[in-house]
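Presented below is the structure to which this report refers.
Heads up, one of the protein chains got dropped from this complex, but the rest are sitting where they should.
In this document, chain identifiers A and B correspond to the written order of the chains, with residue numbering beginning at 1 in each.
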Amino acid sequence: MSHVLAVLEQRDGSLRKVSHEVVTGARRLADALGGEVHALVLGAGAVSGADAAGRYGADKVITATNAGFAQYAPEGCARAVAERAKGGAYGAVVLAASAQGKDLAPRVAAKLGAPLAADVTDLGVDGGSVVVIRPVFAGKALLKVKVTASPAVVSLRPNVFTPVERPKAGTAETTAVAGDAGRVVVKGIKAAAGGALDVAEAPIVVAGGRGLKEPANFKLLEELAQAFGGKAAVGASRAVVDAGWRPHGDQVGQTGKTVSPSLYIAVGISGAIQHLAGMRTAKVIVAINKDKDAPIFKVADYGIVGDLFEIVPQLTEAVRRLTSA
Amino acid sequence: MKIAVCIKRVADSETRVKIAADGKSLDEAGVKFILNPYDEFAVEEALQRKDKAGSGEVVVIACGPPSSQETIRTALAMGADRGVLLEAPGVPADGLAVARALAAELKDGGYDLILFGKMAIDDYNQQVGPMVAELLDLPCVTCVAHLTIDGGKGTAEREVEGGMEEVEFPLPAVLTVDKGLNEPRYPALKGIMAAKKKPLEVKPAALGTAGLEILALTPPPERKEGRIVGEGAAAVPALLQLLREEAKVL
Partner (left out) sequence: MIPAQYQPPLPLDRLILKDGAEGAGDRMELDVLFVGAGPAGLAGAIELARLAKTDPAVGELNIGVLEKAEALGEHSLSGAVVNPRGLRELFPNLKDADFPFRAPVTKESVYLLTAGGQVRLPTPPTMKNHGYYIASICEIVRWLGHKAEELGVNIFTGFPAAALLTAGNRVTGVRTQAAGLGRDGQPLSSYQAPNDLTAKVTALSEGTRGMLTQAWLEWQRIGSQNPQIFALGVKEIWETKQPLDRVIHTLGWPLPSDAFGGSFCYPLEPHLVALGIVVGLDYSSAALDVHVLLQRLKQHPLFRATLEGGEMVEWGAKTIPEGGYYALAARRSGDGVVLVGDAAGFVDVPSLKGIHYAIQSGIYAARAIFAALKAGDASGARLAEYDRMVDGSYIAQDLYTTRNMRLAFKDGFTLGGLKAGLMTLTGGRFPGGRIAMHKDAEVARRPNAAEPFTPDAKLTFSKVDAVFKAGNATRDTIPTHLLVGQDVTTEAARFYTHLCPAGVYEEVDGKLRVNAPNCVDCKATDVVGPRWTPREGGSGPKYKRM
């Protein structure tokens, strides 16, 4: 019987939502290994929302405190997690592959002399060993990997392990961690300047074409982009950039340059011009166009046929409601 | 300033992925291999800092098959002083094994900085840098997008969800670097010629036992046929639901 240590994440004293995914993933492993899920969160004091871990299946929630843990303390946290992991018959240690998790997981693994299966999109147990699936080659292939050493340190790709409620009447404990934050000191986080995200880097791109009829109408797309809360950039087809409606920096690549956002929303773009090649590798493509025969619908995963001037404002409203939830 | 840069030979990002006959690896026929793009930023940073300090050495180290020598030569053409290849039959799947081999090589080097690209574009493992730091008991900051160094101290900025994290650390240190840290130089003609004469040592990699085993490499699931969700604004709720639950992008 092996337990699973789920390492949660907090910011400013509150549990980050990605932690629910971590517990869900840990629960899946623990069920297969026949053990418990112990959720561990590190902070300067109590962490609000930590009890949610129980709702998602943690048998025990441990808050480990140290004055140096108000901000993420790479060395202090790694030491604390590794010590907990060494002490408790854990078959696996699960973290999120978030910005913090990607930093913390390798340190923990090295301290444990254990391998790290990073950024996984699926996991299970086969013959007593943890087996994971992870995307490689920018998602062009999937690698199935068996962890042959113990414990298995695993980090989960965010937004994949949809949290599943598995309430456990678990226990909560708080324990103080000795030592300091370490040599690497996080001074703070500067909020992202509200400035525009680069179209080539943004996880969500809302792109407009000639269907918008005039430059002023791009305001509709700017509002939709803003509704996604800082994750979206506004792009433009070359036709519209060449016509001078939008600056060149907004142009979505087209001669083979791959812009690969997770979500690409093409508004008023027919797809007949040289736009398609550049956006093709987006993970999910949504097209909004009044012409049901527009070539863009052949490439899009989801499409809405109709008047963009009616659809886009509704979409913006709906996205706003979603992101503020 | 004495700086080591750990680099990797990777398949070009435009590679059309074909699975080899063994079902576990990439079919390399016709694949173009390049210096990992994130490592270019690391090499450039090393070169700039050595130049700024006025003296020093930039050493590039790779762990991989003999063909990695070409990749080392690319870094030498950019201006690095010498290279080391820790030869292994392939690049191990276990990042900790690679870290062990690199740490053994770096241990007594007396480096002020040990730089890595934040991740390799083939496996996206993002782990070897911090693991090497742990094995060498050196401070480490990952995904550095902005860097200032003042004597024995450094300040870095790294991207986190919703903003930039500011971090202070002492030297010597291990850093993994992100795109945008600098603008990597193209090798100059003279650099390309000079690279041939620079020292490149080849030794076996001390990997230790691997803790990860590759079971299979498979293509991703087929992209499902797209569909029209509906007409007009009325289709918006259905679209959002699909984006959340089916496509999982929101």
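The rule is short, and it goes like this: contacts are C-beta pairs under 8 Å (C-beta built on N, C-alpha and C of every residue); 3 or more make two chains touch, one makes a residue touch a chain.
What you are looking at is a predicted structure, and each value in this text was computed from that prediction instead of being measured.
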Please identify which residue in B:30, B:110 or B:221 touches the non-displayed chain. B:30
Residue touching the undisplayed chain, where the options are A:12, A:242 or A:291: A:242
Chain A, residues in touch with the chain not shown (by the definition above): 238, 242, 248, 251, 253-258, 273-274, 276-277, 280, 298
Going by the touch rule given at the top, which residues of chain B touch the chain that is not shown? 14, 16, 30, 32, 183, 186, 188-190, 192-193, 196
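The definition used in the following text is that only the chains that are shown with their structure count from here on.
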Chain B-touching residues of chain A, taken from the complex the two chains share: 72, 74-75, 78, 98-100, 102-103, 105-107, 109-111, 113-119, 131, 134-149, 159-160, 162, 182-192, 204, 230, 258, 262-263, 283-286, 292, 297-307, 310-311, 313-315, 318-319, 322
Could you please specify the touching residues of chain B with respect to chain A in the complex? 11, 13-17, 19, 26, 93-96, 99, 121-131, 133-135, 139-143, 157-170, 209-220, 223-224, 226-233, 235-237, 239-240, 242-244, 247-250
